[in-house]
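To start, the structure itself, in structure tokens.
Let's look at chain A:
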Amino acid sequence: MAIDIVMPQLGESVAEGTVIKWLVSRGGHVKKDQPLLEVETDKVSLEVPSPNTGSLSEILITEGQTVPVGTVIARLEGSRNSVSDNGRREMNLQPTETKEELCLESVHYSPAVKRLAREYHIDLARISGTGAGGRITQKDVLAHVNKGQIQPTPPFAPKLVISPRPEQAIARDELLPFTPMRRSIAERMVESRRTSAHVVTVFEADYSVIEKVRRRLSLTYLPFVVKAVTQALRAYPILNASWSDKGILMKHSIHIGIAVALEDGLLVPVIRDADQKTLKQLAQEIADLAYRARTKQLKPEEVQGGTFSITNHGGFGSLLGTPIIHQPNMAILGMGTVQKRPVVINDAIAIRPMGYLSLAFDHRGIDGATADKFMTKVKEGIEHTKGETTS
Partner candidate 1 sequence: MITATDHETTYLEAISEALDEEMEKDDRVFILGEDIGPYGGAFRVTEGFQEKYGEWRVLDTPLAESGIVGAGIGAAMMGMRPVVEMQFADFISCAFDQITEMAAKNHYRWGAAVPLVIRAPYGGGVHGGPFHSACPEAWFFHTPGLKIVAPSTPYDAKGLLKAAIRDENPVIYLEHKFLYRRVKDKLPPDDYIVPIGEAEIKRSGADLSLITYGAMVHLGLEAADILAGEGIDMELVDLRTLSPLDKETIMTSVRKTSKVIILHEDNKTGGIGAEISAILAEQCFGFLDGPILRIAAPDTPVPYSPPLEEQYLPKVSDILAAARQLATY
Partner candidate 2 sequence: MELTRPELLQLYYYLRLTRALEDRVTALYRQGRIVGGAYTSHGMEAISVGYALALEPDDIIAPYHRDMGAFLVRGMTPGEILAQYLGKRTGPTKGKDGNVHLGDLSKGIFAFVSHLADNLPVAVGAALSFKIRGESRVVVTNTGDGGSSRGDFHEALNLAAVRKLPVVFFCNNNQYAYSTPLRLQMAVPDVVERAKAYGMPGEIVDGNDVAKVYQVAQSAIYRARSGEGPTFIECKTMRMHGHSEHDAARYVPRELLDEWKKKDPILKAEQLLTQLGYAGQSDFQEIEERVEKEIDAAIEFAENSPLPDPSEVYDGVYANPRVEVHS
């Protein structure tokens, strides 16, 4: 019995998706959850896992084609289950003739290939090899890395750093065709500006208390800021809301979206129930989400449902920003770079690590005074932070 593989909805307002690469060829055998293809939709690129075990009997949409969400793009044959079942698990059939083909344990990886896989956190099972006998070569791994613009990042350094582009001397003007991600970013940005009445208010916070605490705990600024924001959102819930035709929808839970820069785009994975998490948990989750954002491993639900967003544009040296609200939120906080500055305290000059915080808010639903009170609370949360123990 054949199952239809459809173009998934990856993101709230996504209407279509582009097939980037089939990871299994026609007739190839897949196991349940094994990555089937790479898809790009909205601002998300990711791999779609197979709903079931079987063989890919038909590929209806080829690489490069863009189709509406829900379109049947392939058919999976050979399993007694169908996705439309109510999830009852039955024994999966494993056709014996294909077992040897995909017996990954006996695949040989050279030392160079293994090292690269470690550094870039690549699952070698997902790469096809061009070497002798189908061997995965170093070049294959590097090609995979370069295509996905994966950067090797250590787990606990969630700085949103983009690796520098290799310099190119452009002798003539060059036309860059739109990627699906670029197209959707463009649309969303303009649409958000058109929709919300953007106003920006800027505050400055003293990070010295955080400085003392964060080194001891080996954390960056971001988890502290998230914590301060969640506390402020509890005090001023209008900032944690959505504009709708019928009124302002006050969201009960606090789900903080964290903007992650990619080499040619942007993703905003979400920390769910951020107010209920400890500093350490926040830090870990931030790192993990950033990581998986860059390696195209985010699940669709992880980029949906945010109620407030934070963008750490200061990671690139920016002092101050005027971010664009991530619809359908009511506000977004931009974090500027933290740097030592002379400030006046008790009529004397002191040197403190200071950073600007820029809140862009939707003036349709939020007034300036509220916004400023919210920001005062955020500032207080940052400046008087009591470090949590790392338990």
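One rule holds for everything that comes next: a residue touches a chain if its C-beta (ideal position, glycine included) is under 8 Å from a C-beta of that chain, and two chains touch if they have at least 3 such contacts; residues count from 1.
A quick word on the picks: all candidates are chains of the complex that A comes from, given by their letters.
Values in this document were obtained by computation on a predicted structure and should not be read as measured data.
Touch between chain A and the candidates 1 or 2 in this complex is found for 1 only.
The residues of chain A lying in touch with candidate 1 in their complex are 110-115, 131-132, 135, 137-138.
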